[in-house]
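The other protein chains are all here in position, but one chain of the complex has been omitted.
So, chain A:
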Amino acid sequence: MTMHLSILPILIPMVGGLLMLLPPFIGAERYNARRAATTVITLAHLFTSIWLVYTIVNQGPMMYAVGDWQPPFGIILYADLLSAMLVLLTSVLALGISLYSFAGTDREGRYFHPLVQFQIVGICGAFLTNDLFNLFVFFEVLLIASYALMIHGGGKQRTAANVHYVILNLIGSSVFLISLGTLYGTTGTLNIAHMSLRVAELSDSQALIAQAGASLLLIVFGLKSAMLPLHFWLPRTYAAATAPVAALFAIMTKVGVYCIFRVYTIIFGDNAGELANLIDSLIWPLAILTLIVGTIGALASPSLRTLAGNLVVVSVGTLLLAFAIRTPEATAAGLLYLVHSTLITGALFLIAEMLGQQRGKALDRFVVARKLHQPALLGALFFIAALSVAGLPPFSGFLGKLVIMQSVTLNQDKIWVWSLVLISSLLTIVALSRAGTTLFWRHAPNSGIDGEGAVSRWQISGVVLLLAASVSLVIFGAAMLEYTTNAATQLHNLNGLLNIMNLTGGGQ
């Protein structure tokens, strides 16, 4: 059973999602059956992910040759500490948003739960695969599920945002295929580990073509992760999507960041000969600009959801900075920050909807509106999430930003990273406190409190789960940091990967 463990996080939601399309679960009135099934599947997925992490911590990274076609020929799934951690993160997030959606979001359309499961298939597949074309396929799986989830619930605004989102991502898929064709044409392989060997042996003219392919690949991952010139779609899309969907999307940008980490550390890392570290000069300015533009966007946001969307852009900028430093320590710090920011931005989207349902027509916009029905509860949740996302102690954002700043060693890098991270944190605090004062303290004088829009227990349990997971990041901070350090060391250890794949240097 342990042998097949690394494919289980893909199989469980796939089979589960398909089962939910069958008669016992389908139909508008069978929503309780779907909820029960979702709970079972998500818990099974969570359990499997924990098991996967446990196995990998004890036995080292695992390679799974699909159909027993050995590398470099077959499709290989490769589970190391990094991908196992992200799979676990995905299942925690999925459990949180599923619980939240039981409050009623899932009844706005019949296929909410199956679509969420298919999205999880795509996300976990993208984390686990070691084959570039397979990565493309899993990208498409997660994208087509996200296209449908995005318009879940319907409405003019969602359709308009979805048209942009779908068209952009379809063009992105075309670029992805072109870059894969270029890379396959020059290196003759699609296996990430094998490609890292081949890239170093290319002749000059071939290396030039491979460089074009690698740069195109950066465009694709940049589009997915909302890196600067390609981030325009994100705030609008995330603000338009219904809250649990937006919270689930919080991990989709991280899929792009993960691919940048994986591909540009392994294939085009230090050992790539002529092409070694080819995006380093690009990624610095892009990371810095992403951080700046995200922060400005956060200051200018007219509603809490747009604010959360811009904070996603800020977190992507911070992660890219951690990537740009290019040391295992910085990667470890970035991974810790990645886990934190996914959980917290997810929780913020959920809190925004809960606030919105008690403020009448104003929703979560920063305008004077009727008084909140449950200010203490929502205020406490918002307070924890805001402190955490801004990076104030004692919450996880503080820890994440601290380790990123500590991991910078060069003085000239320090100036950029320290000043940017600190200033953007300060401006984030300004934006969040402005949001908090308007939402909680400014209300129309004679607006009576009616009991409408009371927050359901499901909603609270979902948000509390995400916030508790983020708080436990701090409580087990030392263990978490040790884990991400090991994961980063594994990621930077190319020889270990090649040994597991039974690939040797110097060609076949």
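By our rule, contacts are C-beta pairs under 8 Å (C-beta built on N, C-alpha and C of every residue); 3 or more make two chains touch, one makes a residue touch a chain; residues count from 1.
Methods note: contacts and distances are computed from a predicted model.
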item: Record-based protein name (UniProt) of the chain missing from this complex, from "HD-like signal output (HDOD) protein", "Na+/H+ antiporter subunit C", "Acyl-CoA dehydrogenase" or "Group 1 truncated hemoglobin GlbN"; value: "Na+/H+ antiporter subunit C"
item: Option touching the unshown chain, where A:30, A:110 or A:164 are the choices; value: A:164
item: Sole residue of A:133, A:232, A:284 or A:440 that reaches the chain not shown, by the stated touch rule; value: A:133
item: Residue among A:24, A:104 or A:185 touching the omitted chain; value: A:185
item: Positions on chain A contacted by the hidden chain, ascending; value: 133, 137, 140, 144, 147, 151, 155-156, 159-160, 162-164, 166-167, 170-171, 173-174, 177-178, 180-182, 184-185, 190
